[in-house]
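Take this structure first; my questions come after.
One protein chain omitted, others in place.
A, B and C label the chains in the order they appear, each numbered from 1.
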């Protein structure tokens, strides 16, 4: 997030949610947004194929066709430009390439966009006006925006919209991705990415490599590595031989489960470090038992870039071992020497190589976490990015054309399937499916389907149905609803016994981020006879 | 629109007028049907829990089905000294039900009321809000007989 | 009726309360006209000078109440409390039935003083026919042009005595549970929908046209100096003439009972009188020679309140009546604050125990301490006043309690 969570409750006067079911997937943030709307009268715009909870209190709700995000955003920008609602001063002083974007956006009139997205032109206008005219407009998005083969385009469009209206660098504004997992921000910050060292220092830049070679006392590879999805493909093709999976479950979380399974089977050696015998661990040649979050010390960085402490509450079971110790022990055996006495020792090293973390110490975050960038011990942290200027200098508009999703419905697979999360479960369910209360409350998967669609198929609420795509089928309960339109169905990906990712495709990924298109694939729903 | 939606719609322009909507519903059904309560909550932008809290707060509003004739016996002090207790027993006997109950044929519901502001002619009962004055055992028979 | 002084009810049954033109024929809407010709400060001063005090529980100076309304607020409301729920009270109904236009004019005068465009009349749910009458009256007044741009909407209560408390009443108009708010802020500063709001009852508003028409001095000269004007009272219980009267406020309670009321029914002897409705104190024979005005009544530990007068003859069982009253408060407690919610419940239990002859002397002590705490600590007037009937009867009719106790 460019801005902090609290601003969504206190400072934002208009909030635009696109592709985030905030009250379910980031409940506390959702609650804060709702409070701001109810108590302070903040305006709310919701764009989502599902009429989510927050849509009920929105000033405008846009139920757009999955995968048409760019068109919708271009349409809003078209209105803003044509009605003169743009922030000319901001554009002039802080951005470049505005004209390029303007030219592209020109043809995306609300009427044209209405035809693509299914959102009435009047709503697009209204949404554009509310956001543009707000004193402090904030955009929040999550995987609903990014999990498309045009994910990067979608994010760029959101940035264009924010720059166009100058809603950046002030309290209550910003472009705010809501990150789905507890430490996804931290994993990125720490360089668990194929293209960058800690703190987003590109591996391809010689200076960075030299810096890390010096810091770590070893020669480093100058080539960008493989993304997760690319690695799976390489394994599938037999080019990747060994894989080390640390606390992840690609069997359930990655697209096209059969493809993943074959890829893993193809490996010469698979190491899984986890606390449970996950579906992926079952495929492993070697399993290393790590410890749960209640059993370890360290830090997490949340979605607003706040670095916070994790504290060990209990002694881990039997013969498990601290994850950092496993990694250190193995690294030493690989011939590279590591010698840390505690997570804090590691953090001290992180500070020396990651400039944005340099000012953060365990002592400073003993009580209240700090937002990076925090370059030195005196620095108070940075809740709001891009005040006064962008990190790259001028903000660059990236004009984006709308592209259709990869797989569109046809006669054989007439519905659009989107996947996502439930409030009561988390990711691949390794933890929440083993939490008695959560699993008791929601023990099975469901496919959410519009009443009319269900009626046409002769499907009753709660009935078992078969949901299929070109990759495969799963059987699960039908949940009749009116939050989806008649052409879209939705299911959760937490349930291995009815795994959504048997259905999703891995054929076309976002070319930049390598993100799969979980939010759109063509599907068919059938009554089981 | 269903019948109750039309009724609620008629009150929609009254700011905060959910109680007015409840009255209008009761005029029609003698109580507030569950679906109507939910609809009223939606129309007036309050939670269903709150709407239910409101409906159950006021003794004139009912969320459970009642008879076509809701008889209320005033039991406040002026009626009390005018013999309300005895009259109540008479009514119970005449209807064959206890206070708070509805006759098996769904015709009468008997409730207690606090002062209905007609204390010039105690004891007072009301039937569907219509007051009856100086009610005696003899009068009661006529009054009940008039309820068709 | 001899000895009455009719101001509000002067033309009772001679004019149609629905019709503004009837009212205008007998001098109606002159007061409003005058009010509109004055500047606001002078108007409020005039009302202050008349000495008009609220015809409800608190007896607060009406002009003073209006003067608290901040001028800067954009929206202000005039709210009429027509929720007279005190058992034995129906005087506001009578005023409306006989002279509804005076109420509307009074509200409009208040609106002029505080610069309000919207009024509400909160009519108790027991009076659906009054809602119809008032709607007709408003329509007629609007049609006649008398109200100008001041609008009045009628809202109906739904059977909650506590809504006679002004903030509970406001909550109810807003569509909420009728639970009183804590004060401050007072409605004059933050009332209906958090806007400055003046709440007065029917009788208070209905006095205003006459004050403006005849002048503050005229009004101040009627009845008791500290609580001038007239009061509509309603007689119930063991009385020969159970009806209503309008009397000057210096009228003696004894005269209310024996002159207007025609004395005790069936030639029996007097035992006690409860003034001001069910939350009022019971007054014994020795205090009957007290004028009914607010301060004189307060001096004997009673209150004029709503002006209800419940007379009990010698044959009445005071403990039984108070037990009944305690059940009323248990039923009408809103349940928001602890002392009232739990206190009214336990008061009723103990009273029933006493009344049934199953109580011991400690129960009287329990009632005493409970009464004191409710009076001291309850959130609103309901909880604070609920123990008064018990307190006052324990004071003057202790013997009646004692003879029902089990003594060892």
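Going forward, a residue touches a chain if its C-beta (ideal position, glycine included) is under 8 Å from a C-beta of that chain, and two chains touch if they have at least 3 such contacts.
Just so we're on the same page, contacts and distances are computed from a predicted model.
The subunit not displayed here is recorded in UniProt as "Molybdopterin oxidoreductase", chosen from "NitT/TauT family transport system permease protein", "Oligopeptide/dipeptide ABC transporter, ATP-binding protein", "Molybdopterin oxidoreductase" or "Monovalent cation/H(+) antiporter subunit G". The missing chain, though absent from the view, touches A, B, C when the full complex is examined.
Of the options C:64, C:373 or C:405, the residue whose C-beta touches the omitted chain is C:373. When the whole complex is considered, the residue among A:350, A:400, A:415 or A:480 that touches the unshown chain is A:350.
Within the complete assembly, C:344 is the residue of C:116, C:344 or C:393 that touches the hidden chain. For chain C, the list of residues touching the undisplayed chain reads 160, 177, 182, 184, 330-339, 341-346, 349, 362, 366, 369-370, 372-373, 375-379, 384.
Along chain B, the points of touch with the absent chain fall at residues 34, 37-38, 41, 47-53, 56-57, 63.
By our rule, only the chains that are shown with their structure count from here on.
With each centre defined as the average position of its C-alpha atoms, the distance from chain A to chain C rounds to 63 Å. Centroids of chain A and chain B (each the mean of its C-alpha atoms) stand 56 Å apart.
Chain geometry summary: the mean Cα position of chain B and that of chain C are 25 Å apart. Taken residue by residue, chain C touches two or more other chains at no position, since every residue touches fewer.
In chain B, there is no position where the chain touches two or more neighbouring chains simultaneously. By the touch criterion given at the top, residues 84-90, 93, 124-128, 153, 155-161, 172-179, 193, 234, 236-238, 242-244, 274, 278, 308, 310, 312, 316, 321, 324-325, 327-328, 331-332, 334 of chain C touch chain B in their complex. The touching residues of chain B, when paired with chain C in their complex, are 14-20, 22-23, 44, 46, 50, 53-54, 57-61, 75-78, 80-81, 113-122, 126, 129.
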